[in-house]
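Only a single protein chain was left out; the remaining protein chains are all shown in position.
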Amino acid sequence: MSMIGAWLASDTPSTYRQAVAGRFWRGTLGLRHQPMILTGTSIVLVFAVIAIAAPLIAPYSPTAQDLALNLRPPSAAHWLGTDELGRDILARLIWGARITLGIVALVSVITAPIGLILGCAAGYAGGWIEAALMRVTDVFLALPRLILALAFVAASGPGIENAVLAIAIVAWPPYARVARAETLALKHAEFIEAARLAGASPLRIVLRHILPLCLPSVIVRMSLDMAGVILTAAGLGFLGLGAQPPSPEWGAMIASGRQYMVDQWWVAAMPGIAIAAVSLAFNLLGDGMRDWLDPKQK
Amino acid sequence: MWRAARIVPTAALTLLGLLFATFLIARVVPIDPVLAILGDRASPESYARVHAELGLDRPIYVQFARYLAGIAHLDFGRSALTHNLVTEDIGRFFPATIELATVATVLGVGFGIPAGVWASWRRGRAADHAIRMIGLFGYSVPVFWLGMMALLVFYVQLGWAAGPGQIDTGYEDFVPVTTGFLVIDAALAGDWAAFGNAVSHLVLPAAVLAYFSFAYISRLTRSFMLQELSQEYIVAARAKGLSERRVLWVHAFRNVRLPLITVIALSYASLLEGSVLTETVFSWPGIGQYITNSLLSIDMNAVLGGTLVVGVVFIALNLLADLLYRVLDPRAR
Partner (left out) sequence: MVYVLAADQAGRFTELTQAKPQTHNRPMNHWKLTALTVLLAGLAAPALADTPKDTIVMVKQIDDIVSLDPAEAYEISGGEVIGNTYDQLVDYDPGAPGKIKPALATSWRIDPDGRTFTFILRDGVHFESGAPLTAADAAFSLRRAVEIDKAPAVTLNAIGLTKDNVADAVVALDEHALQIKLPKPLAPSFVLFCLTSLTGSILDSKTVLAHEVDKDKGLTWLASHWAGTGPYRLVMWRPNEYYALEANPNYWGDPPKSRRIVVRDVKEAEMQRLMLQRGDADYARDLDKVQLDALAKEPGIKFDKGIKTSIDYLGLNQKNQYLSKPEVIEALKYLVDYDGIAGAILGDSAVVHQSFEPVGFLGAIDDAPYQFDLAKAKALLAKAGLADGFAVTMDVRNGSPWPEIAQAIQASFAQAGIKLELIPGDGKQVLTKYRARHHDIFLGDWAPDYPDPHSNAEGFITNPDNGDDSTVRTPAWRNFWRDAAMNDAVAAALLERDDAKRAGLYQGLQHEFQRKAPFVMLFEHVEVAARRGDVSGLGIGVNTLFDRYDGIAKH
């Protein structure tokens, strides 16, 4: 046990596996003292379970209409009331969790590899490649992202695919920065030198040795951004540029609830609370993770 | 100063990036620009003529060059929606946005900085946690939803604030335009009824935006202060028996003023950009609403003109922040 512990806690990892494992080990040790991370993770997990189990737990179909029972306040039959077409708001929120978390997952899947590869490549290659890639990243960072995303979606046609694409196009630069910084720090580590001496190609070194080590920082950075992604997607939905009816996207639900705000406040209020809850959870998680993992904070 | 000079190519490149992005967006629009000008009853001859006039038969790089040339002459074309030159429209709508963002930033700074300083001083205590949570909630709640709920509570239920719009419809067009900023114009004209009315309309959207500004500024103020308070000279100052107020405000805060200026510039830039969502909720006749309306009617001249102007101001504020940071902040050297 103690040998494994010492191996994990080593400050001078001799292989990349040891480095990765050690990082996670050191992190896990402190996790129980991190209420923000625990709370955030729990809420995110609850929503993830809800999203996955939507068909099982939703009390009604998210699109089933009952015009005779529209705009009813919360009751035993409809816990969160019904909307303007008599659809159950709870059921729509539950199914909407799929859309929101799906967008988050898709954006992550698209942006993380782009950011990681560009950042690691820039950091490892150095020279003019690094200068060029980082200049491009800086340009993207300084652009007004929300407005460009809006203009892109408006031009390419409203819809959830274009919304995801628009968010992804503007969301990758921070990850490239983080990955480059990590790569610069790792570039001259002993085990990297060892791999290089053993004849590994630069491509292999970047992909097999450096990239996995950059992952934790990028994940921290992403968890910080997730709330922003959720809010941007909801904003696009609110303006009618994101998910299209009858899809129970939360932002679009708020937009249609505007019509009934005064007397049927629950139609707009409920999806807003759902958005706030999920993005607060991601913010807690991200904020906590940064405090916890960022070595500079210690 | 060479540090400052180094920003010039970045600025130029970023601007070019923005122009190229907007140009590309204009290219993917599914609406035929010729039909947009001529209407759907155009004859094939006039179609071909306008097609050539617009340069649509030229290679893409020539088109981009023409696009740049047009922008260099501040020619964004005419809005299909308003029939005005896009530059005229922007001149009319932008002041309303600036008015709102400025008041919001002033409020955000006024409350955010004291809150951040206080939180840093009470680090780990209830006050710190409370301010952090208020800030985190600000990062998490959709601005358009908060705006709706604020209208519901403060306009509908309590009647404390005026409703959507910049001024009551009855006062519309009565205030002579001098600066373009309605509140200032009303005051200059001595029309205090209009002034009061405009202020009552401004309060609610400004307060909602100020909350987001507060969340951002208080959080970063706290961070900067914590860093400053850990420095040796603070320990020394405390050891000399200086009052806490003096230590906080005179010694520590003096050193975070510069990075805070950059933070405020960035916060201001993001409020300008965020106007596309808030102005819709409050029917605020600013550039955000102009862009949103144009987006929904695919009035691309207006969309691109608006996007460019907001983008340029945004980039300028970003670069200004960067510049101040590089030149003035000792830690960056």
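Per-chain numbering from 1; labels A and B assigned in written order.
Basically, a residue touches a chain if its C-beta (ideal position, glycine included) is under 8 Å from a C-beta of that chain, and two chains touch if they have at least 3 such contacts.
Worth saying up front: this structure is predicted, and the values here are computed from it rather than measured.
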Listed residues A:Leu85, A:Leu165 or A:Leu184, member touching the removed chain: A:Leu85
Residue in contact with the excluded chain [from B:Ala269, B:Ile287 or B:Val309]: B:Ala269
Which of A:Pro174, A:Gly251 or A:Pro271 contacts the chain that the document leaves out: A:Pro174
Residue of B:Val156, B:Val177 or B:Val250 in touch with the missing chain, whole complex considered: B:Val156
Residue in contact with the excluded chain [from B:Phe76, B:Phe94, B:Tyr216 or B:Phe253]: B:Tyr216
Missing-partner contacts on subunit B, residue numbers: 31, 35, 39-41, 44, 80-84, 111, 114-115, 118, 120-124, 127, 130-131, 138-140, 143, 154-156, 159-165, 168-170, 172-173, 193, 196-197, 199-200, 203-204, 207, 209, 212-213, 215-216, 219-220, 223-224, 226-227, 229-230, 244-245, 259, 263, 266-267, 269-271, 273-274, 277, 283, 285, 289, 293, 296-298, 331
Where the missing chain touches subunit A, by residue: 63-65, 67-68, 70-71, 84-86, 141, 145-146, 158, 174, 221, 224-225, 227-229, 231-232, 235, 240, 244-246, 256, 258-264, 286, 290, 294, 296-297
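The rule we apply is simple: only the chains that are shown with their structure count from here on.
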Computed distance of Cα centres, subunit B from subunit A, in Å: 25
Residue ranges of subunit A touching subunit B (in the complex, touch as defined): 135, 138-140, 142-148, 150-152, 154-157, 227, 231, 234-235, 238-241, 251, 254, 258, 261-262, 265, 268-269, 272, 275-276, 279-280, 282-284, 287
Of all residues in subunit B, those that touch subunit A in their complex: 10, 13-14, 17-18, 21-22, 25-26, 28-30, 136-137, 139-146, 148-149, 151-152, 156, 269, 273-274, 276-277, 280, 291-292, 295-296, 298, 300, 303-304, 306-307, 310-311, 314-315, 318-319
